[in-house]
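Working notes, beginning with the structure itself.
In this view, the complex is presented without one of its protein chains, the others remaining in place.
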Amino acid sequence: MSQLITGKTGEWEIVIGLEVHAQVTSQSKLFSGASATYGGTPNSQVSFVDAGFPGMLPVINQYCIEQAIKTGFGLNAQINLNSVFDRKNYFYADLPNGYQISQFKQPIVGEGYMLVDMPDGTTKRVGIERLHLEQDAGKSQHDQDPHRSFIDLNRAGVALMEIVSKPDLRSAEEAALYVKKLRAIVRYLGTCDGNMEEGSLRCDVNVSVRKPGAELGTRCEIKNVNSVRFISQAVEYEARRQIEIIEGGGTIKQETRLFDANKGETRSMRSKEDAHDYRYFPDPDLLPLEIDEAWVNEIKSTLPELPDAKKARFIEEHKLSAYDADVLVMEKAKADYYEAVAKGRDAKVAANWVITELFGLLNKAGKEIEDSPVSAARLGGLIDRIADNTISNRLAKDVFAVMWEEGKDADTVIAEKGLKQLTDTGAIEKLVEAAIEANPAAIAEFRSGKERALGFIVGQVMKQSQGKANPAMVNEILAKKLSA
Amino acid sequence: MTIDRATVQKIANLARIEVPANEEEALASQLNGIFKFIEQLNEVDTKGVTPMTTAAKVKLPYRKDVVSDGGYAADLLANAPDAANDEYFAVPKVIE
Partner (left out) sequence: MTTQLTHLTIAEALEGLKAKKFSATELTEAHIAAMAKAKPLNAFITETPEIARAQAKASDARYAKGEAGLLDGIPLAIKDLYCTKDVLTTASSHILDGFKPKYESTVTTNLWKAGANMLGKVALDEFAMGSSTTTNYYGNVINPWSKWNGKEFTEKLVPGGSSGGSSAVIAARCAMGATGTDTGGSIRQPASFTGISGIKPTYGRCSRWGIIAFASSLDQAGPMARSVKDCALMLQAMAGHDPKDSTSVDVAVPDWVKKLAPQMKGKRIGIPKEYRVDGIPKEIDDMWMKAAEWLKAAGAEIVEVSLPHTKYAVPTYYIIAPAECSSNLARYDGVKYGLREEVEGGSLADMYKATRRAGFGKEVRRRILVGTYVLSAGYYDAYYTKALCVRAKIAEDFRKVFESVDALLTPTAPSTAFVIGANEDDPVKMYLNDIFTIPASLAGLPCMSVPGGLAADSLPLGLHVIGKPFDEQTVLDVSLALEEAAKFTAMPHFLAA
């Protein structure tokens, strides 16, 4: 779905490609044994290898290779059995070696694709250009001293997967959904925790504009776009900026720009103004990476079910709508929760409870599914009480609210509140008889042919039973009494 | 090809080495001498030859994913010309 922007000279199309850096969820770094976990006091998770000390050499972490291969499968991509680590040479304060070990000509994963689920239920196929393994850089802090920047190398050398899309995205919305889907896939695979706040998933957005159908325009690379919301903002801002320049008679300069989240703007990065000449060449400290095909097949055989497959299964086997299936599969924890609730129960009822009631409360409370006060087992228990007529559907919602608030299971709440449905025929008969007696006018109306008056009597019975009487039984008994 | 003074400055900038203007000429001429010598290689027919990046004929070895290094910030900073608060490497302020 192209989102066309109208400028002074007519309509413009936005062309977007994304480079996502996803941190591999490993214990140690890509080429050293230092810890790769988040946090840690400055420079405490750094080896002499990471800090570029003389004579230090890289040795690759097998687990990181495995995670890259897994992710490659998740992106329906070509796994390259032969790939090469290159040095990308440039000077920067947080790059201690003066080069980053990356993969340039021969990445570990080649072309693939990803399906992006659009809100209208359609899917868009987005091409994946490549995935390669590379080292993260350290962090510079510029605000601690008026004249100096401080360097913390804890992140230096942490394994990243750079996932490059083809310029197939056409709107800010598509870009945002692409990232959401990619995040879902890596989380399903467990190859990256997808945490954008901690920087485990970072996006560089390449944006250009063109008249619909025209050749690709000059692109700008926007760095540091670190939330899904910012991606939309950055794309919108950047597209309008470029259109204004072109319509004002100017040309776009290919450059690296930084997204300023506070201002919602992009600006040119001074530190990257130098002409790029990274002088890539194969790292002579590392040999070409040759991967055993048998190992690749073994990895493939252990892949979990991914969002697309799960969605298809929910639609086919659970008979859910595409929309409901989408909502459930975007987060593996949500899908798992739903599946636990649906197991052995009516899938549609389960989906309805999970999506409408549970997600509704979670949203309101700003909670993640992992922090839900009501477990899947307890929600299942509640649905069971509806199915066996212990409580009505309407009362169940009240029970659910109490379960959420007080952290109790359905049976406890039902017992404590005395909410158990009244199904005793004798007791209901008494209530019905009392209602007939107390409402002669309504009975007269009914007898004169106004069927609607019956509903009023049923309502009175329900009211008298505090909602606990089984409505079906009330109707049945009332009909019997009146026809007697 | 010949390397001129501008090229000398371009490479020197990439390599982050100061080259004063009064050295450009001499350096350019030395580099041209070296490149003239190097360009003999054009005599060799290398069509279809696979570039040889290493003499090691072994498979890239793998490491297990365990934390086995790091945790010595003091040793890391012991040689630093400017170690801020004994916690960070410090450099002249960077403007991004």
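As written, the chains take the letters A and B, and residue 1 is the first residue of each chain.
By our rule, a contact is a pair of C-beta atoms (placed from the backbone, for glycine too) under 8 Å apart; a residue touches a chain by one contact, two chains touch by 3 or more.
Keep in mind that what you see is a predicted model, and the values were worked out from it rather than measured.
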item: Candidate in contact with the missing chain, chosen from A:4, A:59, A:349 or A:454; value: A:59
item: Contact residue for the chain not shown (choose from A:212, A:284 or A:360); value: A:284
item: Absent-chain contact - pick from A:97, A:206 or A:266; value: A:97
item: Residue of A:51, A:209 or A:461 in touch with the missing chain, whole complex considered; value: A:51
item: Interface residues of subunit A (partner: the chain not displayed); value: 48, 51-60, 87, 89, 91, 93, 96-99, 149, 151, 277, 279-281, 284-287
item: Residues of subunit B in contact with the chain not shown; value: 3, 7-8, 11-19, 27, 30-31, 33-35, 37-44, 46, 49-58, 60-61, 63, 72, 75-76, 78-82, 89, 91-94
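We take it that only the chains that are shown with their structure count from here on.
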item: Touching residues (chain side subunit A, partner subunit B) in the complex; value: 26-28, 32-35, 41-51, 59-65, 91, 93, 140-142, 144-153, 258, 269-271, 274, 277, 279, 282, 284, 286-290
item: Sites on subunit B touched by subunit A in the complex; value: 13-14, 16, 53-54, 56, 58-71, 73, 76-77, 82, 84, 87-96
